[in-house]
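To start, the structure itself, in structure tokens.
Every protein chain of the complex appears in place save one, which is left out.
Each chain gets a letter, A, B and C, in the order it is written, and its residues are counted from 1.
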Amino acid sequence: MKMLIYFRDLMSDKRFSFGFTVIIILTVLALISVMSPYSPVRWNVVPEEKPPSLKYLMGTTSLGQDLFWIVCFSIKNSLIFALTTAFLSRVLAIVAGMISGFEGGIVDRSIMILSDSLISLPRVPVLILVGAIFREGLNLYILALVMASLSWAWDARVIRSQILSLRERDFTLTAILSGSKSLSVVFKEYFPHILPIVFASTLNNMLWAIGIETTLSILGLTNPLIPTLGTTLHWALSYQALFLGVWWWVFFPVTVLILLFISVYLLSVSISEYLDPRMRIQRIGQAR
Amino acid sequence: MPLLEVRNLTKIFTIGNVFSRKKVIAVDNISFDVEESEIFTIAGESGCGKTTTAKIILGFEEATSGEIVYKGKRIDHIHHRERRELLKEMQAVFQNPFSTFNPLRKVDRYFYETLYNLGIADTKEKADEIIKEKLAAVGISFEEFVEKYPNEFSGGQLQRISIARALLTNPSILIADEPVSMVDASLRMSIVNLFKDLKDKYGVSVVYITHDLTTAYYISDRIAIMFRGSIVEIGPAEKVLMEPRHPYTQLLKESVPEPDPNRKWNTRINLSETEQSEYLRQGCKFSGRCPKAMEICKRESPPYFDVGGVKVKCFLYKD
Amino acid sequence: MMSVEVLRTENLKSYYILDIFGKKKVIKAVEDVSISIKENEIYGIAGESGCGKSTLLKAMFAAVEPPQRIIGGKVIYRDNGKEYDVYHISEEERKKFRWHFISYVPQGSMSVLNPVMKIKEIFKDFIETHTKGKTKEEIYEIAESHIRDLGLPSGILDAYPHQLSGGMRQRITIALATVLSPKVVIADEPTTALDVVTQRGVIQLLKDIQALKRNTIIIVTHDMGVHANMADRIAIMYAGRIIEEASTEEIFENPLHPYTRYLIYSIPKFGDKKKRESAPGAPPSLSNPPSGCSFHPRCPFAFEKCREEVPPLKEYKVGHKVACWRVEEGENATA
Partner (left out) sequence: MVKYFLTRFLQFLIVVFLSVTLVFIIVRMMPSDPVEKTIAQITSTGTFLDPSDVEKMIKSLREMYGLEGSILSQYFQTWRRLITLNFGPSLSFFPTPVSSIIKESVFWTVGLLGVVILVSWTIGNILGVIAGYYSKKLPTAMKLLDLIFMIIRPIPYYILAFIFLVLFSYLIPAFPSQGAYSVGMMPGFNLSFIIDVLKHATLPALSMILLQTTMWFQSMKIISTGVTNEDFVIYAKYGGISNHKIIFRYVFRNALLPQVTSLSLSLGRIFGGALITEIVFSYPGLGGTLYSAIMSSDYNLIIGIVLFSIVAVSLGTLVLDFIYPLFDPRIRYS
């Protein structure tokens, strides 16, 4: 019931409704990939280099694959990859940020030194190094783990500073006076305040993950047999698709990527604005 | 035996990082007792150490040195479990009722948590019964209280609710840190009176921490005046506030604007511009501004002198 | 009385109109306020938080920004014998009154001075805006002599705000507001959040300025002690309306409105421990004020008429106005 009200409020934001609609469409495409008549790793299952038509919605590739189904698989893999990365790095960020903020002292300082280093570390060369070292051995889950361990630092910092300021608020003391234990203070008192940051940063982390995965894949630094939007473009570019006039092989993945980026970004912007505690407090007062 | 004893309490905060550390003495060797069924006031300006003292008593801050004794037993450095047990005896009310409760949580949650966590009630019925009773004591009805977020109440209502929460455990002592300074003028006295009732009807002791000397005069039995971490004067409120001995207490009392147009100020004052240097000052911390400062005040920190039942930390009363 | 009017409001109404996710909310912060403020007086406005007193000040200062709006009424400035209806002149003309004719001292807050500018640069920006053709040196000279006149250390002009104590910042803000000797100074809770000793210093400064420049100060605070010490006349505000107005002595000696009586009699005094009572209940919400007299739900004397009709602010005694049906009835009974 409450969720419905939130959703209705959010849908009145044009940015949200656009982003949400696009994401739903992309999710549907990802889901129907299970109905694909072809395996994504098999080549020469359809005639080569056919332009988009009713039969082949997005045309076919020089490898003899139906681009529509490849794109569906790619969306699925890219989304799963992004979610995995975002989830792992969020877990790291929340745990690190909360421990750091709540424990203080030497634990806090060590975590902060580590996260400060990670923040100023140029991640792209490091990831390219990882890609160059592992090459085809780099499956999406390992990449997700590596990327997650490189991308938790900023949000851990934000969460930590939130916790530090929440700790100074009197309601922390009230909770302790009410006999609550530390863990329950963190979850009941602080979590609602931290949630919006976590939410928005999850979406931003997904964006970053897809962006990096695409880049590494295009450069041929991941396993090219796993269909993602990046590897699809990798194949297209290595087959000189644009020179040979097979423009659709490039056009559709790029369009889907851009739609994905814009919609996720719009969702993150509108949701973080909506979940901002000050706005939430205003709405609570207004409910009566 | 006093209910609560604070003995030689000192708190030094270290600020800064590895490269430069600064020490600020927030509380400087203070001692006082709170008797059973007594309202004891700690009064002073911001930065005098009164809130730090309260936090140390409640166990939210650790003292640098000194002891806190409750009912003859030391309560600084006690285990978590004992600290939780102690919550049944000692509770607190804070300055800003809107920050006392999490704005994103319903207020009644704190009430049930207090009762369940501390093992005072085990069923919803029992809990509701206790909550109703305590709310009635502060003049709030159960119906207008349940299932509401903090900002659905007015400040005055919420401060009453905060007091009701503190009363759930039937505490013997209540630490109230500036409980009325954020409450509207037209409602302030109703809350002050509430503390008086708690003492008179239920025998609860209150440590009333305030910057407002008139309400302190109105409700307290005894009072300690703090300045830059030290208690400069301590004794029965009637004596301390009607005939202040310490020059700082005199300045403080004189500076209270009285609601009487026939008693406007006719003397002028000088303000200190350098709070930092007052903290670090040798000897009496007030000597830089004191109109009666003597040579000795700048060198030595004065001890307490007994002047007719009032202890004054000032060399003027040496003989 | 020989005193000349310098500013008045006529049936001023100012609301906040909020729009939160498509839901409209109207806060009636100032309702039908008509006050007349004289030259060379300190006029106090008393009331608790949320009674609309700050909104009234902003409307008088003609600094209304959305969501605040002027719904009706007038604000008249009287400068050099001419009257100006400030909401019927252009924004540019309105701005010309600032600092020359009317200026503003905000709440005793820490943050009205730009943290990255030196105090003298801040003074320069404000002075430069309202004077023409002055060199930098001349402007600094104006600032410095003003600071000296007020008995503040002139070295302070070279400091950054973060280097000053809270009390000093508040006094610098007052100096900044009065640097061009405005005829009217509006001070919104200038001593709230300051310690009592500092508060006394700030009040001392405001009184010094008034004595020096012989201008008008309109001071808003909830602290009746501050009013007793400063104001010549006091208006009591409740739920967006002025409910009583009289000279300070009269208000304290002979308060007529039940709310004013609570306000004054509930303040404890040294040497007097008799029981003090607050008004029952809580202040009303301005988005949904009660019918009739807005104090009636809390008033022990309320009767039928109080619930139905808004009492007018009427002068029952020379210089003493009250908006209360009980006073009206009493007046009728004795007449």
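Definition applied: a contact is a pair of C-beta atoms (placed from the backbone, for glycine too) under 8 Å apart; a residue touches a chain by one contact, two chains touch by 3 or more.
Bear in mind that the values here come from a model prediction, so they are computed numbers and not experimental data.
Participant: Decide which residue listed in C:63, C:142 or C:302 touches the omitted chain of the complex.
Facilitator: Of all options in C:63, C:142 or C:302, contact with the hidden chain holds for C:63.
Participant: For a quick check of understanding: of C:111, C:145, C:254 or C:285, which residue touches the chain that isn't displayed?
Facilitator: C:111
Participant: Could you list which residues of subunit A touch the chain missing from the display?
Facilitator: Within subunit A, the residues touching the omitted chain are 15, 113-114, 116-117, 119-126, 128-134, 137, 207, 210-212, 214-215, 218-221, 242, 250, 254, 257-258, 261-262, 264-266, 269.
Participant: With the missing chain put back, which residues of subunit C would touch it? List them for me.
Facilitator: Answer for subunit C: residues 61, 63, 66, 95-96, 98-99, 103-104, 106, 109, 111-117, 125-126, 129-130, 160, 162-163 touch the chain left out.
Assume only the chains that are shown with their structure count from here on.
Participant: Return the distance between the CA-based centres of subunit B and subunit C, expressed in whole Å.
Facilitator: 32
Participant: With touch defined as at the start, can you tell me which subunit A residues reach subunit B in the complex?
Facilitator: Against subunit B, subunit A makes touches at 169-171, 173-180, 188-189, 192-193, 277, 280-281, 284-285, 288.
Participant: Applying the document's contact rule, which stretches of subunit B touch subunit A when the two form their complex?
Facilitator: Subunit B residues touching subunit A: 58, 60, 84, 87, 91-92, 94-96, 99-105, 109-110, 113-114, 117-118, 149, 151-152, 162, 165-166.
Participant: Would you pull the subunit C residues touching subunit B in the complex into a rising list?
Facilitator: It comes out as residues 48-49, 153, 165, 167-168, 195-201, 203-204, 222-229, 248-249, 252, 259, 262-264, 266-271, 273, 275-280, 282-283.
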